[in-house]
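Excluded from the complex is one protein chain; the other protein chains are retained at their positions.
Each chain gets a letter, A, B and C, in the order it is written, and its residues are counted from 1.
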Amino acid sequence: MINKMYSSIPDAVADIPDGATVMVGGFGASGSPIELIHALIDQGARNLTVINNNTGNGDVGLAALIGNGQVSKMICSFPRSSQSRVFPRLYKEGRIELELVPQGTLAERIRAAGAGIPAFYTPTTVGTVLAEGKESREFEGRTYVMEPWLKADFALIKCEVADPLGNLTYNKTARNFSPLMCMAATTTIVQTKKRVAAGEIDPEHVITPGIFVNRIVEVPDPVHEDTLIAEGRSYP
Amino acid sequence: MINKMYSSIPDAVADIPDGATVMVGGFGASGSPIELIHALIDQGARNLTVINNNTGNGDVGLAALIGNGQVSKMICSFPRSSQSRVFPRLYKEGRIELELVPQGTLAERIRAAGAGIPAFYTPTTVGTVLAEGKESREFEGRTYVMEPWLKADFALIKCEVADPLGNLTYNKTARNFSPLMCMAATTTIVQTKKRVAAGEIDPEHVITPGIFVNRIVEVPDPVHEDTLIAEGRSYP
Amino acid sequence: MSTGWSREEMAARAALDIPDGSYVNLGIGIPELVTRFVPEGREFIYHTENGMLGMGPPPADADRDLDLMNAGKKYVTAVPGAAYFHHADSFSMIRGGHIDVCVLGTMQVASNGDIANWSTGAPDAIPAVGGAMDLVQGVKHIYVITQHTTRTGEPKLVERCSYPLTGPGVVSRIFTDLAVVDVTDNGFQVVELAPGVTFAEVESKTGAPILPPA
Partner (left out) sequence: MSTGWSREEMAARAALDIPDGSYVNLGIGIPELVTRFVPEGREFIYHTENGMLGMGPPPADADRDLDLMNAGKKYVTAVPGAAYFHHADSFSMIRGGHIDVCVLGTMQVASNGDIANWSTGAPDAIPAVGGAMDLVQGVKHIYVITQHTTRTGEPKLVERCSYPLTGPGVVSRIFTDLAVVDVTDNGFQVVELAPGVTFAEVESKTGAPILPPA
């Protein structure tokens, strides 16, 4: 029987090498795979390029990974928010690179990578400084810019329910970028709140089919970034 | 309260004009909105461009629409099958135009229209006669062709459950092209087997969000193309 | 100091111009107040970029679900008939022209419809764009709610934006504390003045030529 379950979080992230490109699911705190990120901090891979909508909050999760000096470049749409201090500091010190991508373009570039589409055209950024250096082209009298796919070596994903084949469901708006990142990464690593047997997820309700998932670890009581921050926690 | 329900099938398709481009959901017999198609036959619009994976079977549904002389052009991936006789006859007589599009490209072009992506690149057809006349381009050492979005004025769709806001679910592989066509048509007309109140479909299980749907008619016991053909039926 | 409209009145005035049944995306700040002033007999469906249609009001603290946020990362609820979806589907709704109205705050808006609301362009600022550029290019009608001038009295309605653009030529209507202003082929055009506000005052506080109410 196909079984993608791992029993240990450290084992699931053990082979992420220095220099890897890593997608991290989540939009702000919702859907952020904190346990997998903390395991990556313990594991210590450096010089990572990380793709996420944001740059983390407080001193836990993605912000802690950045704060630990493991990330050399962020690809994101919104690198600052009310509780993000780590990235802004490193960025102003010139110690971390930023590729700013509008949110919809970020989502579509990730999907394109998963769908085998090397490039597409979008109206987003036309007429702005973010279109500088991009190839533009007219279709039906309107100008669009060309955007390339965005792939990753690994994706770290949080889901609600998983079966051993890797079929996943999510909870509410914690879904956000995660189904797309599962498609776009060579190796997709998932932490699930609940594990069920194959067949227990209705085939009509599967959000991420198992073909896009490589490894799953069960984390029954995941911590939530907002809770950790409210408690004043930091990691490690 | 927003209510997209129509009580009459003829009313739902009444304004489809001559010369319209109409997407028709379904893959072969599964998911084919037979009642809506038959209403379009009764309504009589002509010179239609129809987009579907196939060209219908027997003398009912899409094949009957074509047989009735209402379709001047088909855009599809597989215009012949074991039970398709109408299209092949008209095609050989030079009375209907064909745009042949590979199945995955057809799906992606429809999605692109719904997603505001005027064109994208795909490896499909590279090195074949179907790439002739298409613009090609290299990305990362591999050749791709550019494909444009594919829009429609109307989409005729069959679903399983709908609420008055237009949230839809489908049944099994009857889903196929339908969620994409809902996105790509200016006016999406849906026949549903079952109607429920808003909120009865779990928000996690919605396949087509209501924003992509304009009109819904309840057809509690839809006929199925395979059954009609087995019974030797024709329409009108 | 003129009387003019309060923040709430600006939001209520904007809500009046949104048709029944519209799919609406609201920016952060004053635009969020629109939900409180939906005119009698109308229903709007709220879209939030992070993946939801049918967004409802904030929950009581005890009822909040840590996995149910809006694009501003505030906790929200779902109304009956809501749907969740991933980011590519969410931005397909935006980019594909399926959202009817987007109401945004802004730093500047120009008489040709240009909007600048994402960056001051200051050299030491950390650029952060989010979904703003997708929204202004994709949504059918871009409305702006803004104070007519900055806190220091500088016009926010200008001839040309000095801040980096979010998008060119996209804004159709502006709701300020002083007036409702359309962006037309002839530039700014006042369509309605707030109670007690004169056209002369609006004109003096606008950084571009502006036409009086017809």
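Just so it is clear, a residue touches a chain if its C-beta (ideal position, glycine included) is under 8 Å from a C-beta of that chain, and two chains touch if they have at least 3 such contacts.
Here the structure is a predicted model, which means the values were calculated and not measured.
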Contact set of the excluded chain (shown chains only): A, B
Contact partner of the left-out chain, one of B:Ser72, B:Asn171 or B:Thr187: B:Asn171
Chain A residues touching the omitted chain (full complex): 1-2, 111, 113-117, 163-165, 167, 183, 197-199, 201, 203-204, 206, 209-212
Touching residues (missing chain, whole complex) on chain B: 27-31, 77-81, 87-88, 91-92, 98, 100, 102-108, 110-111, 122-130, 170-180, 207, 224, 226-227
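FYI, only the chains that are shown with their structure count from here on.
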Chain at maximum distance from chain C, centres defined as averaged CA atoms: B
Chain B: positions in contact with at least two other chains: 115-117, 203-204
For chain C, residues that touch 2 or more chains besides their own: 52, 78, 84-85, 88, 91, 94-95, 138
